[in-house]
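In what follows, a single structure is set out as structure tokens and then discussed.
Every protein chain except one is present and positioned as in the full complex.
Per-chain residue numbering starts at 1, and chain names A and B are given in the order in which the chains are listed.
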Amino acid sequence: MAMREDRLLPADPAVRPVARRLYEAVRNLPIISPHGHVDPGMLLADEPFTDPTALFITPDHYVTRLLHAGGVTLDRLGVGSPAGANSRDAWRLLCENWALLRGTPVRYWLETEFADIYGITERPSAANADDLYDRIAGAAKRPRELLDGFGIEFLATTDDPADDLAPHRELARIVKTRIAPTFRPDAYLEPARPGWAEKVERLGAAADTDVSHYQGYLAALESRRRYFRANGAVSADHSHADARAEPVDNPDRLYKKALTGDISAEEGAAFRRHMMLEMARMSSEDGLVMTLHPGIFRNHHPGSFERYGPDTGHDIPTTVEFTRALQPLLARHGTDPGFHLVLFTVDATVYSREIAPLAGFYPSVYAGVPWWFLDNPSAIRRFQESVTEIAGFSRLSGFIDDTRALCSIPARHDMSRRLDAGYLADLVCTHRLDEDEALETLTALVSDQPRKVFKL
Amino acid sequence: MAMREDRLLPADPAVRPVARRLYEAVRNLPIISPHGHVDPGMLLADEPFTDPTALFITPDHYVTRLLHAGGVTLDRLGVGSPAGANSRDAWRLLCENWALLRGTPVRYWLETEFADIYGITERPSAANADDLYDRIAGAAKRPRELLDGFGIEFLATTDDPADDLAPHRELARIVKTRIAPTFRPDAYLEPARPGWAEKVERLGAAADTDVSHYQGYLAALESRRRYFRANGAVSADHSHADARAEPVDNPDRLYKKALTGDISAEEGAAFRRHMMLEMARMSSEDGLVMTLHPGIFRNHHPGSFERYGPDTGHDIPTTVEFTRALQPLLARHGTDPGFHLVLFTVDATVYSREIAPLAGFYPSVYAGVPWWFLDNPSAIRRFQESVTEIAGFSRLSGFIDDTRALCSIPARHDMSRRLDAGYLADLVCTHRLDEDEALETLTALVSDQPRKVFKL
Partner (left out) sequence: MAMREDRLLPADPAVRPVARRLYEAVRNLPIISPHGHVDPGMLLADEPFTDPTALFITPDHYVTRLLHAGGVTLDRLGVGSPAGANSRDAWRLLCENWALLRGTPVRYWLETEFADIYGITERPSAANADDLYDRIAGAAKRPRELLDGFGIEFLATTDDPADDLAPHRELARIVKTRIAPTFRPDAYLEPARPGWAEKVERLGAAADTDVSHYQGYLAALESRRRYFRANGAVSADHSHADARAEPVDNPDRLYKKALTGDISAEEGAAFRRHMMLEMARMSSEDGLVMTLHPGIFRNHHPGSFERYGPDTGHDIPTTVEFTRALQPLLARHGTDPGFHLVLFTVDATVYSREIAPLAGFYPSVYAGVPWWFLDNPSAIRRFQESVTEIAGFSRLSGFIDDTRALCSIPARHDMSRRLDAGYLADLVCTHRLDEDEALETLTALVSDQPRKVFKL
């Protein structure tokens, strides 16, 4: 594997030296990760990673979906019931099918992780699968050892509003990295979904608040947000089928219907869209940054969902609309001092059409960097171009890794720094920025911008 | 600031010399500006520009929206009530926040204007803000002096159908540039909007025509179009929420309802869509080029609209559809001899999907170059690729600056010439065009194509 110094930097011999200078200046800056899915319990337990499959394959739907598309059934990779698969066999499947990953960032990240963490620079194959397995298993790194080595200054997890957050409090005592919970209330805002009433009941219990009426439900949400803030949270994260935020006249009535289970899917969606306005109001009041990433058709393949559960690689993007959907929300809160709204998407068409124009007027709106299906070099390049040429660099969120794979965090941030350096070098070489400005901009993207946007 | 000769030309050392040769050949050709928003009254008054803020900031929503997104309230920039702001303070805000413009074409244009008009090549900052202010104020250029210096051969303004156009007639006597009005009837075609009846009344008065019935309304529009043509107009410009053109059975009845104020929003939209067919018919008959740019959500932030008025930076793009929307119009007039329809968009997805295929069949349809939120290098590059590979170069409108900022006209045309030279140089270096063809094509884009499309 070619772990060459210049990887991902522009090939153009006029641009590469500039990109290299820029990249070198930020390469070792601390990592700020304001949104992701690392399990705080895992950090607390700090069990050594002795199973390469459990570390790199089974929990990472980026990896499993590509192998699945290539004909490997998910059970052979341990998805759904990790204990059901043979770890070494699953590892061999990855190595044998290494060519399936060509051209994807998944390959790039794994390559970087193998090299930087385990010193492995051979290309995985059927021939060396067992050797690689043994070397990784033998190294037995501990999660907190990795966390330290990665230089992660800030790491946000994603948490249920009813969570106690005990691991976060405990970790605050024992790790240098600031590990912050994130308030993720999706399930509490969809009253037509099965199990909603029980969830709200638990929320009420956690908040010690009577949730038998709508005002109590609002109070419970506000209370839990305060609790999250008190435990270090900086943001509230929202992902629904669409981005619409629209008031209803009768939230109390819909809430009552929901509690009795007598609410239609349409009414449930209306209530949820109403609650997006409430969430924005609360963010404006309590200061939690609001992050939004709508437009995913979740669990597209029912057979796989039934057998393997959610987050198993068949959440598929759909079209997204922000301009009309967010107008009522921005009419109310778009210029509220201190309100921050970060817009993410997996529909790349909205970057230049909607997100950049919104972020280029509203002081509250920031363009979330490409993630999930768009966290690859070409999509990132199109994002850089589309958004910065309309809204400038100061309206970007800074890089977000959004990952549940601890080991991939430095690889993902390194990719981002290289791509940002490359884009800025192009601006320098076409005389659109001077090199000192490019350097200042790159440093801001890596350090200052996420601190500002996420109020660190 | 690096006002280097090669700015915006491709960095690739194999391509840049070709691009440079091409650019040099067209760099000084006269400017043709078939659509824009310069105030003819300002040209007639010819007052010297002594206020840098009034010249570069307050009236230009490109600049004010970026500063607003960066936290500068619009009142401090004089938006809404120019007299209310301190001009020097506003100028300082621009200079202090210069970094907000990095990566945007707004910065590129301002840089070019400062250098080419005022000889200012320092990068604006808090430190030199006052000095720059004084140098610009002290130079006190007059609008017509600038117009001459810019080499503008043709300049279209945008005008109300009831306008007398006296400034245009007067200017025809005293300036070399041909200054043509443009017929912009949007407000007269939206009968459900407040104030429509009064507007139509004024139109009838201007046309000396009885507009108490639908046929009289049509006659008044036709009469005013003739008046515009007689005063030099070459085009009629249309911007509505969508591009739909569909006949209604009963325009007379809707017209009557509209006059009494008894028309619903749906009926108003139906009437407007019917009128788009009538506008196409009139263009086909009287020869005014029809330009269309739908799909903007205007005045997205009601608070800013109420306080600062329209065109203050929060018109936000939405999705646009042309294929189905324009089918009835093109079925009737798509092959009419002499009918020209120029399609603009702020939704870049329609370039390859709809505009280029339409312009690649209908002899009447031209692809309008990217403007407004898409008038930046990367969007222009994607337009060049998407449209010319499907429809060739002969179906493009030629460059349109669409600006209300007089000083930015040469900077915008220069940017376009550089980007076209760069794209054509790429085609030469990948052996898709010979250099003589590239040169001929570039010259056509700058000179022949706008003359042909806008019938100059």
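Just so it is clear, a contact is a pair of C-beta atoms (placed from the backbone, for glycine too) under 8 Å apart; a residue touches a chain by one contact, two chains touch by 3 or more.
Everything numeric in this text was worked out from a predicted model, so none of it was measured.
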Omitted-chain contact residue, chosen from B:L221, B:A391 or B:V446: B:A391
Options B:T50, B:S239, B:Q327 or B:T443, residue touching the unrepresented chain: B:Q327
Residue in contact with the excluded chain [from B:Y255, B:Y362, B:F399 or B:F454]: B:Y362
One chain is left out of this view; which of A:N86, A:Q215, A:S264 or A:T318 touches it in the full complex? A:T318
Kindly note down the residues of chain A that lie in touch with the hidden chain. 1-4, 6-13, 65-66, 68-71, 99-105, 107-108, 123, 297, 300-304, 313-314, 316-319, 346-349, 373-374, 376-379
Residues of chain B in contact with the chain not shown: 12-15, 321, 323-324, 327, 330-331, 334-335, 349, 352-354, 356-363, 365, 382, 385-386, 388-395, 426-427, 429-434, 437, 440-441
